[in-house]
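Removed from the display is one protein chain of the complex; every other protein chain stays in position.
Letters A, B and C name the chains as they come in the text, with residue numbers starting at 1 for each one.
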Amino acid sequence: MTTTEAAGLPVSESGTGETGPAGHGDHEHGVHGYHKQKSEHLKRLRRIEGQIRGLQRMVDEDVYCIDILTQVSASTKALQSFALQLLEEHLRHCVADAAVKGGDEIDAKVEEATKAIARMMRT
Amino acid sequence: MTTTEAAGLPVSESGTGETGPAGHGDHEHGVHGYHKQKSEHLKRLRRIEGQIRGLQRMVDEDVYCIDILTQVSASTKALQSFALQLLEEHLRHCVADAAVKGGDEIDAKVEEATKAIARMMRT
Amino acid sequence: MTTTEAAGLPVSESGTGETGPAGHGDHEHGVHGYHKQKSEHLKRLRRIEGQIRGLQRMVDEDVYCIDILTQVSASTKALQSFALQLLEEHLRHCVADAAVKGGDEIDAKVEEATKAIARMMRT
Partner (left out) sequence: MTTTEAAGLPVSESGTGETGPAGHGDHEHGVHGYHKQKSEHLKRLRRIEGQIRGLQRMVDEDVYCIDILTQVSASTKALQSFALQLLEEHLRHCVADAAVKGGDEIDAKVEEATKAIARMMRT
């Protein structure tokens, strides 16, 4: 019901970006782990945006509270699923790279990732 | 950073609805608990929509994974906060009304609310 | 694996209490909603206690981290399931009673319940 409406959004400017923002790569972090999945990530996020717009419509049309809560749970789940995929790529690339490089960086990377996981769990 | 961008969205059609969709009230459920807070709810949801669009921009611009995860946590928190407010109004109105009416409806309402809470906790 | 070990615990003093601590009932709150399910609740909690003791054994025996995390998730789930049942009974009795009584108490009860739900969601 809510996913199709994202199609009408003016997301083209971010959509065209999928071919890669060559030039303004983050040199400190290198090419991030999620680089390859970029277009998949954007597709997921646009679907979530559509869900949020669907929620606005539900509130606007006085839909029954419990049905709105069900849709909120679905959106939250979708966000957390996106976060988990991002995290997996981060561990596979950024954290693993730090381990291979050796030195202290791995400790900082692991601590940083754990804090991000803690924030995700607390919401 | 991301909240202001919601301002530019074509949300007027839902925005005007705030004055009330008089006439198509849900008779089965009566006027829902969240009726009065409607414009506040829509404001919250538009802000969340802005956050999701901010996430798309972050992915598109190759922002560092951990910073994206932080923003995902903020959006999830905002969604859960919205859900909690909706739930509070639901308990205060729909569930309390069922209790006052007497009969079996209170059992069904409480079970329904508990299931919604369980879904919210599992995400 | 871990649930049976609760059997050996010296829980008899709380076990015998199931027949009811007649006399020191909480007069401020009346007989709580969970009164009838008391022995079921105690059984659940003893099982969770057994799971926690199982976790201690796993750590002590150097079991693989991921397997311990799986068991932690199971214990957390069991705790949340217990909380949800308690909450359902609370809504069905304490909150519904306040609604029937009328007056301001329902507002206080609903706010209190919502805060408890928020705490449960944040963990």
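Please note the rule applied: contacts are C-beta pairs under 8 Å (C-beta built on N, C-alpha and C of every residue); 3 or more make two chains touch, one makes a residue touch a chain.
These figures come from a predicted structure and were not determined experimentally.
K.L.:
Quickly run down the residues of chain A that touch the omitted chain.
P.N.:
Counting over the whole complex, chain A touches the hidden chain at residues 80, 84, 87-88, 91-92, 95-100, 102, 106-107, 110-111, 113-114, 117-118, 120-121.
K.L.:
Pick out the residues on chain C that sit against the missing chain.
P.N.:
Within chain C, the residues touching the omitted chain are 11, 14, 17-18, 21, 24-26, 29, 31-35, 38, 41-42, 45-46, 48-49, 52-53, 55-57, 59-66, 68-70, 72-73, 75-77, 79-80, 82-83, 86-87, 89-90, 94, 112-113, 116, 119-120, 122-123.
We take it that only the chains that are shown with their structure count from here on.
K.L.:
Using Cα averages as centroids, what's the distance between chain A and chain B in whole Å?
P.N.:
Computed value for the inter-centroid distance: 20 Å.
K.L.:
Quick one: report the Å distance separating chain A from chain C, using the average Cα coordinate of each chain.
P.N.:
Whole-Å distance between the two chain centres: 35.
K.L.:
Using mean CA coordinates as chain centres, what's the chain B-chain C distance in Å?
P.N.:
28
K.L.:
Where in chain C do residues touch two or more other chains at once?
P.N.:
Correct list: empty.
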